[in-house]
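The complex is shown incomplete by one protein chain, all other protein chains being positioned as in the whole.
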Amino acid sequence: MSKKLRVATTSLAGCFGCHMSFLDIDERLLTLLDLVEFDRSPINDIKHCGPCDIGIIEGGVCNAENVHVLHEFRKNCKILIAIGACAINGGLPAQRNHLDLGSCLTEVYLTEPGLAHGHIPNDPELPLPLDKVHPLHEVVKIDYFIPGCPPSGDAIWKFLTDLIAGKTPELGHGLIKYD
Amino acid sequence: MSDTFQLDGAAVPFEPGQTVMQAALAAGHYIPHLCYHPEFKPHGSCKLCTIKVNGRTTASCTMPAEAGLSVESDIEELNALRRTLVQMLFAEGNHFCPSCEKSGNCVLQALGYDLEVHATGFRHLYPDRPIDASHPDILLDFNRCVLCELCVRASSEVDGKNVFALAGRGITKHLIVNSESGLLKDTDIALTDKAMEVCPVGVILKKRVGFSQPIGERRYDQRPISAQALDDAPRQTGTGGSCAACEDPS
Partner (left out) sequence: MLPDNDPRFDAPARKWMDELISRHGGDASRLLQILIEVQEHFGHIPPAVAIRLSGALDIPYARIENVASFYSFLHLNPQGEYRVLFSDNITDRMLGSETLMEQMCQLLWLQPGKVSEDGLVSIGPTSCTGMCDQGPAMLVNGRAITRLTHQRVQEIAQLIRNRTPLSDWPADFFKVDDDVRRSGLLLDNKLAYGEVLHAALAAGGQNIVDVIKASGLRGRGGAGFPTGQKWEACRNAEGNRHFVVCNADEGEPGTFKDRVLLTRQADLVFEGMTLCALAVGARKGFLYLRGEYRYLLEPLRAVLQRRRDSNLLGESILGKPGFDFDIDIHLGAGAYICGEESALIESLEGKRGVPRNRPPFPVTHGYMMQPTAVDNVETFCQAALAMHMGADKYRAIGTEKSSGSKLISVSGDCAYPGIYEYPFGVTVREILQDCGAVNTRAVQISGPSGICVGENEFNRKLGFEDLPTAGAFMVFDDSRDMFEVARNFVHFFAHESCGFCTPCRVGTSILKQTLDKIADGHGTQYDLAEVENLDRVLQTSSHCGLGRTACNPVLHTLKHFRPAYENKLKSLMFSPAFDLDGSLARARQMTGRDDAGAHLKENE
(Lines give C-alpha, C1' and ligand atoms only; values in the text may rest on other atoms or scores of the structure.)
Protein backbone atom coordinates (compact mmCIF):
# COMPACT_ATOMS: atom_id res chain seq x y z
CA MET A 1 0.00 0.00 0.00
CA SER A 2 1.27 3.42 -0.93
CA LYS A 3 2.11 6.05 1.64
CA LYS A 4 -0.78 8.06 3.04
CA LEU A 5 -1.29 11.60 1.77
CA ARG A 6 -0.52 14.23 4.37
CA VAL A 7 -3.20 16.91 4.71
CA ALA A 8 -3.22 20.18 6.66
CA THR A 9 -6.25 22.42 7.22
CA THR A 10 -6.80 25.80 8.81
CA SER A 11 -9.26 28.67 9.05
CA LEU A 12 -8.16 32.25 8.44
CA ALA A 13 -10.84 34.97 8.38
CA GLY A 14 -13.58 32.36 8.43
CA CYS A 15 -16.14 30.94 10.84
CA PHE A 16 -15.01 27.29 10.91
CA GLY A 17 -18.25 26.50 9.12
CA CYS A 18 -16.32 24.84 6.33
CA HIS A 19 -14.53 22.69 8.88
CA MET A 20 -17.88 21.77 10.44
CA SER A 21 -19.10 20.85 7.00
CA PHE A 22 -15.98 18.78 6.49
CA LEU A 23 -17.01 16.77 9.54
CA ASP A 24 -20.37 16.28 7.85
CA ILE A 25 -18.78 13.64 5.67
CA ASP A 26 -19.57 11.58 8.79
CA GLU A 27 -18.53 7.95 8.68
CA ARG A 28 -16.70 8.56 5.42
CA LEU A 29 -14.12 10.25 7.60
CA LEU A 30 -12.97 6.76 8.51
CA THR A 31 -12.57 5.84 4.86
CA LEU A 32 -10.67 9.07 4.35
CA LEU A 33 -8.35 8.28 7.25
CA ASP A 34 -7.29 5.12 5.40
CA LEU A 35 -6.02 7.39 2.65
CA VAL A 36 -4.75 10.47 4.46
CA GLU A 37 -3.12 11.55 7.68
CA PHE A 38 -3.49 15.01 9.19
CA ASP A 39 -0.78 17.58 9.76
CA ARG A 40 -1.72 20.97 11.26
CA SER A 41 -5.49 21.05 11.67
CA PRO A 42 -8.09 22.06 14.28
CA ILE A 43 -8.77 18.33 14.51
CA ASN A 44 -5.42 17.57 16.17
CA ASP A 45 -4.08 20.90 17.46
CA ILE A 46 -0.69 20.71 15.68
CA LYS A 47 0.50 24.35 15.71
CA HIS A 48 2.58 24.57 12.57
CA CYS A 49 2.30 23.02 9.18
CA GLY A 50 5.06 20.70 7.97
CA PRO A 51 5.58 19.35 4.47
CA CYS A 52 2.20 18.20 3.15
CA ASP A 53 0.58 16.93 -0.01
CA ILE A 54 -2.61 18.93 0.38
CA GLY A 55 -3.44 22.08 2.30
CA ILE A 56 -7.07 23.13 2.75
CA ILE A 57 -7.82 26.67 3.86
CA GLU A 58 -11.10 28.30 4.74
CA GLY A 59 -11.53 32.03 5.31
CA GLY A 60 -10.10 35.05 3.57
CA VAL A 61 -7.07 37.14 4.43
CA CYS A 62 -7.95 39.98 6.78
CA ASN A 63 -4.85 40.51 8.92
CA ALA A 64 -1.09 40.04 9.11
CA GLU A 65 -1.30 36.71 10.88
CA ASN A 66 -3.53 35.32 8.11
CA VAL A 67 -0.78 36.25 5.66
CA HIS A 68 1.88 34.43 7.70
CA VAL A 69 -0.22 31.27 8.03
CA LEU A 70 -1.12 31.34 4.34
CA HIS A 71 2.54 31.67 3.38
CA GLU A 72 3.41 28.77 5.71
CA PHE A 73 0.79 26.61 4.01
CA ARG A 74 1.86 27.60 0.52
CA LYS A 75 5.48 26.83 1.33
CA ASN A 76 4.70 23.42 2.73
CA CYS A 77 1.80 22.13 0.65
CA LYS A 78 2.14 20.74 -2.82
CA ILE A 79 -1.50 21.42 -3.52
CA LEU A 80 -3.36 24.29 -1.90
CA ILE A 81 -7.15 24.33 -1.86
CA ALA A 82 -9.30 27.35 -1.00
CA ILE A 83 -12.56 26.17 0.57
CA GLY A 84 -15.70 28.24 0.99
CA ALA A 85 -16.94 31.68 0.01
CA CYS A 86 -14.58 33.64 2.28
CA ALA A 87 -11.45 31.94 0.97
CA ILE A 88 -12.65 32.35 -2.61
CA ASN A 89 -14.02 35.89 -2.69
CA GLY A 90 -13.52 37.33 0.77
CA GLY A 91 -17.05 36.44 1.79
CA LEU A 92 -18.70 38.04 4.80
CA PRO A 93 -15.56 39.72 6.20
CA ALA A 94 -15.02 41.39 2.78
CA GLN A 95 -18.31 43.21 3.23
CA ARG A 96 -16.21 45.87 4.97
CA ASN A 97 -14.14 46.47 1.83
CA HIS A 98 -16.00 49.58 0.77
CA LEU A 99 -15.36 51.17 4.16
CA ASP A 100 -12.19 52.89 5.30
CA LEU A 101 -10.39 50.79 7.91
CA GLY A 102 -9.48 53.90 9.92
CA SER A 103 -13.12 54.95 10.18
CA CYS A 104 -14.10 51.42 11.23
CA LEU A 105 -11.52 51.34 14.02
CA THR A 106 -12.44 54.86 15.14
CA GLU A 107 -16.12 54.00 15.30
CA VAL A 108 -15.62 50.67 17.04
CA TYR A 109 -13.06 51.76 19.63
CA LEU A 110 -13.39 55.52 20.03
CA THR A 111 -16.64 57.20 19.09
CA GLU A 112 -19.44 54.76 19.83
CA PRO A 113 -21.41 55.45 23.02
CA GLY A 114 -19.88 53.87 26.13
CA LEU A 115 -16.37 53.98 24.77
CA ALA A 116 -15.11 56.98 26.72
CA HIS A 117 -11.35 56.78 27.14
CA GLY A 118 -11.25 53.92 24.72
CA HIS A 119 -8.24 53.37 22.56
CA ILE A 120 -7.45 51.42 19.45
CA PRO A 121 -5.62 48.26 20.61
CA ASN A 122 -1.94 48.48 19.76
CA ASP A 123 -0.47 45.48 21.57
CA PRO A 124 2.30 43.99 19.38
CA GLU A 125 0.81 40.56 20.14
CA LEU A 126 -2.23 41.43 18.08
CA PRO A 127 -2.08 41.03 14.31
CA LEU A 128 -2.77 44.25 12.42
CA PRO A 129 -5.77 44.24 10.09
CA LEU A 130 -5.23 44.78 6.35
CA ASP A 131 -6.99 47.75 4.81
CA LYS A 132 -9.06 45.32 2.70
CA VAL A 133 -10.04 41.67 3.06
CA HIS A 134 -8.66 39.57 0.22
CA PRO A 135 -9.46 36.16 -1.19
CA LEU A 136 -6.58 33.69 -0.93
CA HIS A 137 -5.73 33.70 -4.63
CA GLU A 138 -4.80 37.37 -4.45
CA VAL A 139 -2.00 36.55 -2.00
CA VAL A 140 -0.63 33.16 -3.02
CA LYS A 141 -1.18 30.77 -5.88
CA ILE A 142 -4.19 28.56 -5.22
CA ASP A 143 -4.52 25.29 -7.09
CA TYR A 144 -8.16 24.38 -6.44
CA PHE A 145 -11.31 26.00 -5.12
CA ILE A 146 -14.29 24.33 -3.43
CA PRO A 147 -17.12 26.89 -3.49
CA GLY A 148 -20.01 27.08 -1.03
CA CYS A 149 -20.95 28.75 2.22
CA PRO A 150 -20.15 26.21 3.34
CA PRO A 151 -19.77 23.54 0.68
CA SER A 152 -21.76 20.47 1.72
CA GLY A 153 -20.06 17.43 3.17
CA ASP A 154 -20.98 15.59 -0.01
CA ALA A 155 -19.33 18.28 -2.14
CA ILE A 156 -16.17 18.15 -0.07
CA TRP A 157 -16.15 14.35 -0.25
CA LYS A 158 -16.65 14.33 -4.02
CA PHE A 159 -13.95 16.92 -4.52
CA LEU A 160 -11.36 15.23 -2.35
CA THR A 161 -12.00 11.74 -3.66
CA ASP A 162 -11.71 13.01 -7.24
CA LEU A 163 -8.45 14.71 -6.36
CA ILE A 164 -7.03 11.71 -4.50
CA ALA A 165 -8.02 9.51 -7.44
CA GLY A 166 -5.96 11.76 -9.68
CA LYS A 167 -8.93 13.25 -11.54
CA THR A 168 -9.72 16.93 -12.15
CA PRO A 169 -12.33 17.50 -9.46
CA GLU A 170 -15.85 18.15 -10.73
CA LEU A 171 -18.81 18.89 -8.51
CA GLY A 172 -21.73 18.97 -10.92
CA HIS A 173 -25.36 19.95 -10.39
CA GLY A 174 -26.52 19.82 -6.80
CA LEU A 175 -23.04 19.82 -5.31
CA ILE A 176 -21.68 23.06 -6.74
CA LYS A 177 -23.11 25.90 -4.65
CA TYR A 178 -21.98 29.43 -3.91
CA ASP A 179 -24.30 29.83 -0.93
CA MET B 1 -39.96 21.92 -44.39
CA SER B 2 -37.96 24.88 -43.23
CA ASP B 3 -34.26 25.48 -43.81
CA THR B 4 -31.70 24.23 -41.33
CA PHE B 5 -28.25 25.02 -40.04
CA GLN B 6 -25.82 22.76 -38.25
CA LEU B 7 -25.30 23.22 -34.50
CA ASP B 8 -22.62 21.01 -32.98
CA GLY B 9 -23.35 18.50 -35.67
CA ALA B 10 -27.16 18.50 -35.34
CA ALA B 11 -29.53 19.96 -37.93
CA VAL B 12 -31.54 22.85 -36.48
CA PRO B 13 -34.60 24.11 -38.37
CA PHE B 14 -35.44 27.80 -38.26
CA GLU B 15 -38.08 30.29 -39.34
CA PRO B 16 -37.13 33.38 -41.31
CA GLY B 17 -36.16 36.20 -38.95
CA GLN B 18 -35.05 33.90 -36.15
CA THR B 19 -31.62 34.24 -34.65
CA VAL B 20 -29.36 31.25 -34.08
CA MET B 21 -30.21 31.45 -30.36
CA GLN B 22 -33.97 31.50 -30.89
CA ALA B 23 -33.88 28.62 -33.36
CA ALA B 24 -31.53 26.57 -31.19
CA LEU B 25 -33.62 26.96 -28.04
CA ALA B 26 -36.84 26.24 -29.90
CA ALA B 27 -35.31 23.05 -31.22
CA GLY B 28 -34.21 21.98 -27.75
CA HIS B 29 -30.54 22.94 -27.97
CA TYR B 30 -29.22 25.01 -25.10
CA ILE B 31 -26.74 27.81 -25.66
CA PRO B 32 -25.67 29.55 -22.43
CA HIS B 33 -26.99 33.11 -22.15
CA LEU B 34 -27.56 35.87 -19.62
CA CYS B 35 -28.76 39.12 -21.21
CA TYR B 36 -30.96 37.34 -23.74
CA HIS B 37 -34.60 37.01 -22.73
CA PRO B 38 -37.22 35.37 -24.94
CA GLU B 39 -39.60 38.31 -24.64
CA PHE B 40 -37.16 41.04 -25.59
CA LYS B 41 -35.21 42.11 -28.59
CA PRO B 42 -31.72 40.57 -28.47
CA HIS B 43 -29.19 42.79 -26.76
CA GLY B 44 -25.87 41.07 -27.34
CA SER B 45 -23.93 42.54 -24.43
CA CYS B 46 -23.06 39.71 -22.04
CA LYS B 47 -21.37 37.60 -24.74
CA LEU B 48 -22.04 34.39 -22.80
CA CYS B 49 -23.79 33.05 -25.90
CA THR B 50 -20.72 33.43 -28.10
CA ILE B 51 -20.59 30.75 -30.78
CA LYS B 52 -18.35 29.94 -33.71
CA VAL B 53 -19.98 30.35 -37.09
CA ASN B 54 -17.96 29.02 -39.95
CA GLY B 55 -14.92 29.50 -37.75
CA ARG B 56 -15.68 33.09 -36.64
CA THR B 57 -16.86 33.97 -33.16
CA THR B 58 -20.06 35.97 -32.71
CA ALA B 59 -22.96 36.31 -30.27
CA SER B 60 -25.66 33.75 -31.11
CA CYS B 61 -28.49 35.93 -29.78
CA THR B 62 -27.93 38.56 -32.46
CA MET B 63 -26.73 36.29 -35.27
CA PRO B 64 -29.48 35.79 -37.86
CA ALA B 65 -30.02 32.12 -38.66
CA GLU B 66 -29.11 31.19 -42.21
CA ALA B 67 -29.38 27.96 -44.11
CA GLY B 68 -26.19 25.95 -44.16
CA LEU B 69 -24.38 27.73 -41.32
CA SER B 70 -21.94 25.57 -39.46
CA VAL B 71 -22.25 26.54 -35.79
CA GLU B 72 -20.16 25.30 -32.90
CA SER B 73 -21.27 26.02 -29.34
CA ASP B 74 -20.69 23.22 -26.84
CA ILE B 75 -16.95 22.98 -27.30
CA GLU B 76 -14.27 23.38 -24.66
CA GLU B 77 -12.79 26.50 -26.25
CA LEU B 78 -16.11 28.35 -25.99
CA ASN B 79 -17.04 26.94 -22.60
CA ALA B 80 -13.66 28.13 -21.31
CA LEU B 81 -14.45 31.57 -22.73
CA ARG B 82 -17.86 31.53 -21.02
CA ARG B 83 -16.28 30.56 -17.72
CA THR B 84 -13.94 33.53 -18.00
CA LEU B 85 -16.86 35.87 -18.77
CA VAL B 86 -18.78 34.59 -15.73
CA GLN B 87 -15.65 35.10 -13.64
CA MET B 88 -15.31 38.64 -14.98
CA LEU B 89 -18.88 39.45 -13.94
CA PHE B 90 -18.29 38.04 -10.46
CA ALA B 91 -15.07 40.06 -10.13
CA GLU B 92 -16.72 43.25 -11.38
CA GLY B 93 -19.57 43.47 -8.88
CA ASN B 94 -20.01 42.47 -5.25
CA HIS B 95 -21.66 39.07 -5.49
CA PHE B 96 -21.96 37.65 -2.02
CA CYS B 97 -24.28 34.74 -2.67
CA PRO B 98 -24.74 33.57 0.96
CA SER B 99 -26.57 36.78 1.87
CA CYS B 100 -28.48 37.26 -1.37
CA GLU B 101 -32.14 36.41 -1.40
CA LYS B 102 -31.94 35.74 -5.12
CA SER B 103 -29.50 32.91 -4.49
CA GLY B 104 -30.83 29.71 -6.03
CA ASN B 105 -32.92 31.71 -8.50
CA CYS B 106 -30.04 33.72 -9.92
CA VAL B 107 -29.09 33.29 -13.56
CA LEU B 108 -25.47 34.38 -13.09
CA GLN B 109 -25.03 31.91 -10.26
CA ALA B 110 -26.77 29.14 -12.20
CA LEU B 111 -24.49 29.77 -15.17
CA GLY B 112 -21.50 29.50 -12.87
CA TYR B 113 -22.84 26.19 -11.56
CA ASP B 114 -23.54 24.78 -14.99
CA LEU B 115 -20.18 25.83 -16.37
CA GLU B 116 -18.49 24.41 -13.26
CA VAL B 117 -16.92 27.75 -12.28
CA HIS B 118 -15.28 27.17 -8.90
CA ALA B 119 -13.82 30.62 -8.30
CA THR B 120 -13.54 34.13 -9.66
CA GLY B 121 -9.86 33.80 -10.40
CA PHE B 122 -9.45 37.51 -11.10
CA ARG B 123 -8.74 40.21 -8.61
CA HIS B 124 -12.05 41.47 -7.27
CA LEU B 125 -12.80 45.10 -8.06
CA TYR B 126 -14.98 45.55 -4.93
CA PRO B 127 -16.79 48.64 -6.27
CA ASP B 128 -18.64 50.91 -3.87
CA ARG B 129 -22.29 50.71 -4.89
CA PRO B 130 -24.65 51.91 -2.16
CA ILE B 131 -28.05 50.23 -2.08
CA ASP B 132 -31.30 52.16 -2.56
CA ALA B 133 -33.83 51.19 0.11
CA SER B 134 -35.86 54.37 -0.28
CA HIS B 135 -38.94 52.74 -1.76
CA PRO B 136 -41.43 51.27 0.72
CA ASP B 137 -41.88 48.03 -1.21
CA ILE B 138 -38.80 47.64 -3.37
CA LEU B 139 -35.09 47.34 -2.67
CA LEU B 140 -32.34 48.00 -5.18
CA ASP B 141 -29.00 46.34 -4.49
CA PHE B 142 -26.71 47.64 -7.22
CA ASN B 143 -23.82 45.51 -5.96
CA ARG B 144 -25.14 42.61 -7.99
CA CYS B 145 -25.89 44.41 -11.25
CA VAL B 146 -24.48 42.72 -14.37
CA LEU B 147 -25.60 45.55 -16.70
CA CYS B 148 -27.77 43.33 -18.90
CA GLU B 149 -30.27 46.20 -19.27
CA LEU B 150 -33.27 43.86 -19.01
CA CYS B 151 -34.93 46.17 -16.47
CA VAL B 152 -34.14 49.16 -18.69
CA ARG B 153 -35.71 47.41 -21.64
CA ALA B 154 -38.71 46.08 -19.71
CA SER B 155 -39.53 49.43 -18.15
CA SER B 156 -39.25 51.24 -21.44
CA GLU B 157 -40.71 48.71 -23.88
CA VAL B 158 -43.36 46.96 -21.76
CA ASP B 159 -44.16 49.32 -18.90
CA GLY B 160 -43.75 52.51 -20.95
CA LYS B 161 -42.06 54.17 -17.98
CA ASN B 162 -38.27 54.43 -18.30
CA VAL B 163 -37.72 53.85 -14.59
CA PHE B 164 -34.21 52.54 -15.21
CA ALA B 165 -31.29 53.83 -17.26
CA LEU B 166 -27.57 53.38 -17.54
CA ALA B 167 -24.98 56.00 -16.76
CA GLY B 168 -21.20 56.21 -16.96
CA ARG B 169 -18.89 54.53 -19.40
CA GLY B 170 -16.57 51.55 -19.37
CA ILE B 171 -15.94 50.00 -15.99
CA THR B 172 -17.77 52.91 -14.32
CA LYS B 173 -21.00 52.07 -16.13
CA HIS B 174 -23.86 51.65 -13.67
CA LEU B 175 -27.61 51.53 -13.28
CA ILE B 176 -29.53 54.66 -12.30
CA VAL B 177 -33.21 55.42 -11.79
CA ASN B 178 -35.31 58.11 -13.34
CA SER B 179 -35.87 60.72 -10.65
CA GLU B 180 -34.38 64.07 -9.83
CA SER B 181 -33.41 62.80 -6.38
CA GLY B 182 -31.86 59.71 -7.93
CA LEU B 183 -33.97 57.59 -5.56
CA LEU B 184 -36.38 54.83 -6.48
CA LYS B 185 -39.11 56.17 -4.19
CA ASP B 186 -39.43 59.20 -6.45
CA THR B 187 -39.98 57.17 -9.63
CA ASP B 188 -43.27 55.80 -10.90
CA ILE B 189 -42.25 52.15 -10.52
CA ALA B 190 -45.00 49.74 -9.46
CA LEU B 191 -44.83 46.23 -8.07
CA THR B 192 -46.77 45.00 -11.07
CA ASP B 193 -44.22 46.34 -13.57
CA LYS B 194 -42.51 43.95 -15.93
CA ALA B 195 -39.26 45.56 -14.82
CA MET B 196 -39.85 43.99 -11.39
CA GLU B 197 -39.66 40.48 -12.82
CA VAL B 198 -36.82 40.45 -15.27
CA CYS B 199 -33.68 41.01 -13.22
CA PRO B 200 -31.61 37.84 -13.70
CA VAL B 201 -29.62 38.58 -10.55
CA GLY B 202 -30.54 40.12 -7.20
CA VAL B 203 -30.73 43.85 -7.92
CA ILE B 204 -34.48 44.49 -8.01
CA LEU B 205 -36.10 42.90 -5.00
CA LYS B 206 -39.52 42.99 -3.44
CA LYS B 207 -39.26 43.80 0.23
CA ARG B 208 -40.52 41.41 2.91
CA VAL B 209 -40.67 38.32 0.69
CA GLY B 210 -37.05 37.26 0.70
CA PHE B 211 -36.00 33.66 1.22
CA SER B 212 -39.61 32.52 0.80
CA GLN B 213 -38.56 29.38 -1.03
CA PRO B 214 -36.60 26.95 1.11
CA ILE B 215 -33.20 25.79 -0.07
CA GLY B 216 -33.72 22.77 -2.24
CA GLU B 217 -36.88 24.16 -3.82
CA ARG B 218 -35.46 27.18 -5.59
CA ARG B 219 -35.47 27.41 -9.34
CA TYR B 220 -31.99 26.16 -10.04
CA ASP B 221 -31.83 23.79 -7.07
CA GLN B 222 -34.10 21.48 -8.99
CA ARG B 223 -32.66 21.53 -12.45
CA PRO B 224 -29.57 23.11 -13.96
CA ILE B 225 -30.11 26.22 -16.03
CA SER B 226 -29.32 24.32 -19.22
CA ALA B 227 -32.53 22.35 -18.65
CA GLN B 228 -34.64 25.23 -17.28
CA ALA B 229 -33.79 27.55 -20.17
CA LEU B 230 -35.23 25.12 -22.68
CA ASP B 231 -38.57 25.11 -20.86
CA ASP B 232 -38.65 28.90 -21.06
CA ALA B 233 -37.65 29.11 -24.67
CA PRO B 234 -40.53 28.26 -27.00
CA ARG B 235 -42.56 31.25 -25.90
CA GLN B 236 -43.16 33.70 -28.68
CA THR B 237 -41.67 37.16 -28.48
CA GLY B 238 -43.94 40.08 -27.74
CA THR B 239 -46.93 38.06 -26.53
CA GLY B 240 -46.90 39.80 -23.17
CA GLY B 241 -48.21 38.19 -20.01
CA SER B 242 -46.01 36.12 -17.79
CA CYS B 243 -42.91 34.37 -18.95
CA ALA B 244 -41.49 31.19 -17.55
CA ALA B 245 -38.07 32.83 -17.43
CA CYS B 246 -39.32 35.55 -15.13
CA GLU B 247 -40.00 35.31 -11.47
CA ASP B 248 -43.56 34.62 -10.42
CA PRO B 249 -44.95 38.12 -9.87
CA SER B 250 -47.46 36.92 -7.26
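When the chains are written out, they are named A and B in that same order, and each has its own residue count from 1.
By definition in this document, contacts are C-beta pairs under 8 Å (C-beta built on N, C-alpha and C of every residue); 3 or more make two chains touch, one makes a residue touch a chain.
As the structure is a prediction and not an experimental result, all values here were calculated from the model.
Shown as candidates are B:Thr50, B:Ser73, B:Asn105 or B:Gln228; the residue that touches the absent chain is B:Thr50. Annotation: of A:His19, A:Arg40 or A:Lys132, A:Lys132 touches the absent chain (contact as defined above). The omitted chain makes contact with just one of the residues B:Ala27, B:Ala133, B:Val158 or B:Ile176: B:Ile176.
Taking the complete complex into account, residues 64, 67-68, 71-72, 75, 100-102, 105-106, 120-122, 124, 127-132, 134, 138-141 of chain A touch the chain not shown. Contact residues of chain B toward the unshown chain are 42-48, 50, 57, 59, 62, 64, 81, 84-85, 88-89, 91-92, 122-123, 125, 146-147, 162, 164-173, 176-180.
We take it that only the chains that are shown with their structure count from here on.
Computed from the mean C-alpha positions, the centre of chain A lies at a distance of 32 Å from the centre of chain B.
Looking at the complex, you find that chain A touches chain B at residues 82, 85, 88-92, 94-95, 97-98, 132, 135, 137-138, 142, 144-147, 149, 170-174, 176-179.
Those residues of chain B that touch chain A in the shared complex are 90, 94-100, 103-104, 109, 112-114, 116, 118-121, 123-124, 126-128, 215, 221, 223-224.
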